[in-house]
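The structure that follows is given in the form of structure tokens.
All protein chains of the complex are present and in place, except for one that has been dropped.
Note that the chains take the letters A and B in the order they are written out, and that residue 1 is the start of every chain.
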Amino acid sequence: MPWKKLAKSDLPAFLAELSTRAELIVPQEKSGKVRFLPFDAAQPVNFPSSLVDVSLKSVFFPKRRPVATFDPADRTKLEPAAPETSPRILLGAHPCDVAAVNYVDRVFIHSSFKDPLYEAERNRTTIIGMACSEMKPECHCTDRDLSPDDERGMDAVFYETSDAYLFRALNDKGAAILKSSLLKETSEEPQKKDWPGGKYPVDPSSLPSADDSLLSPPSSLFQDIADLCLTCGACTFACPTCTCFLISDEQHEGRGERVTAWDSCQFSGYSRMTGGHNPRKTRAARVRNRMLDKFVYTVEKYGATSCVGCGRCAIICPVGRHFPKEIAELSAKAKGR
Amino acid sequence: MAVELVPRAAALRQVCDESADVKSFTFEFMDSSTLSSLPGQFVEVSLPGVGESTFAVSRLEDGGRRFHVSVKRMGHVTKALHRSAAGETIFVRGPYGKPFPVAAWKGKDILVIGGGIGLAPLRPVVDHILANRADYGKLDILFGARTPGDMIFQADLAAWGRDPGIKLVKTIDVECVDWDGCVGLLPNVVKQQAYRPDGSIAVVCGPPVMIRFTLAALRELGWPDEQVYTTLEMKMQCGIGQCGRCNIGGKYVCKDGPVFRLDQIPSVAL
Partner (left out) sequence: MKELRARAGEALANGAIDVLLCWRTEPETGRVKPHVFRKGDDLEQMVFDDRCVHNLVTFLPEVAGHNKKTGAVLKGCDGRALVTLLAEKRLKRDNLYLVTVACDGVKVDGRTAAKCADCVTNVSPVADVVIGEKKTMKPAEYKQLEYIEEMKPEERWQFFAQQFERCARCYSCRQVCPMCYCETCIAEQVGPAWIDPSTKLSANTMWQLSRAYHLAGRCADCGECERACPERIPLRLLNAAMQKAVKDLFHVVPGTDPDVQPPLSVLAQDDPDSLLEGKR
């Protein structure tokens, strides 16, 4: 499909045009962070050259998501939530986040039970991804079989040049969105770069296998890390592929809802059973679970490792833990054993 | 397409007291559909506004038109269930989980070992064997509870005791008046009974501690791991392999279990 050029000066008009066709979601700054929000013409759009601060996890899998409603006064009916169908355009998602969404599809679509609410969010959304023009200090997507200009999973992609944006549709869905008089066909093509790797490489096969770690006490490798981990959960909320959730029945002002809400394997009560038994009572056990889940367990559960190398865990940790560095060290240490 | 997480309404047909803190509930889906569960599978039972909990299906009636769960009163969901009466609407979804491979056990002798509420997921195994008696060899049932009052499924126990094709051993933990049966913790009774492997299948269910020591006892008696099955327990929420919680390493207890063959669980877990 051909490249199309949008002059930077035409961006506001293009955004306005897109927003008449569908709900438009773009990166904007709010409360100190750039995040994906519904387009608001009064707010400046912010297309970062690299990582968007807050992942687009909540765009497809909201923090709080009703799956059914009930009347607290008559609990004999549970009405399932209806999937959303109105079209959406997600503009400006970077390769790591798109790869993350593709991974999350394995959990909610390509597994034994399809989640129609999640699938509907995916189907109604056209993803116009944005290639990164640089890698930020914590970015290490190249160590995770990705690259800052990876186009997989996108319906269309755009690159930023000094005075314009170069768009290209990657399928029919994307092509439909790029039909605009503001986008002019061009022979100009973005420069593909050579991206460095080797920052935090991990060899998943070297890590303690799932078998070794099944409910057994964690090795000292994890205890040392756990001493200074508060298992606060910030990393799991920042991580675009962490989708653990809880189910909660909530009543408010005469309405009842059964919702899924973000949860975290780092919370101490996460695996606690009613009798009080808690297989992951210690911090080391929870730290081990998270570290190995990303690189070992998800392969067994969903067929792929789930770290996309965005580095948000390292950025958000309040005590300065550096998960990517730690897992790389763990991998190296484990290899040497 | 239905949202799997949203359960279907079921009528509570019957409540039966099994013991001081265990009740069996018989359900029938409002839309008359059958629950086509296999032995060892579980369902998620919920009361809107209260919460949802995981229970093994403890019996099917009428081809699955009615199904039982047997519930020990422990937390807020089970307490709410115990307060429910016949006629009320309760919500159920399922069946989920990997069942006991009863078809693969054809022609073999079966040893069923249940501790306390652990007999609940095992009863469908016995039901299946008795309904297809010619397909299976000897049937040994060993059931242990803390006290005689804690024994669930009294009617079944009586019937099994009378059945000449079943060797039933009941045991309680500590000596008790009016009990002249076996006394002893299950793992010890297993060793006393000296059950022989000889190509048989053993199935063990109960509290985690009981399972651990009973499996060790079986190993001591020479049972190969490939002939022993058990159910693992982890906290569950979605029951369908998505919420992340019930994993043991890379396996979801709700999807890759709850039934596991012993050689498929590394010994470090037990």
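Observations
We adopt the following convention: a contact is a pair of C-beta atoms (placed from the backbone, for glycine too) under 8 Å apart; a residue touches a chain by one contact, two chains touch by 3 or more.
Because the structure is predicted, anything quoted here is derived from the model rather than measured.
Checked against the full complex, the one of A:Pro44, A:Gly254, A:Gly320 or A:Gly336 touching the unshown chain is A:Gly320.
Annotation: of A:Phe47, A:Tyr118, A:Phe222 or A:Phe237, A:Phe237 touches the absent chain (contact as defined above). The chain not displayed touches chain B at residues 51, 75-77, 79.
In the full complex, chain A makes contact with the omitted chain through residues 31-33, 63-64, 227-228, 230-234, 236-238, 246, 248, 250, 252, 259, 261-264, 267-269, 272, 283, 316, 318-322, 325.
In this section, only the chains that are shown with their structure count from here on.
Only residues 1-7, 9, 46-52, 74-75, 78, 89, 91, 208, 233-235, 237-238, 240-245, 247-252, 255, 265-266, 268-269 of chain B touch chain A when the two sit together in their complex. Partner chain B is touched in their complex by these residues of chain A: 67-68, 70, 72, 75-78, 80-81, 107-108, 111-117, 210-216, 243-249, 251, 256, 258, 260, 263, 265, 270-275, 277, 279, 289, 292-293, 296-301.
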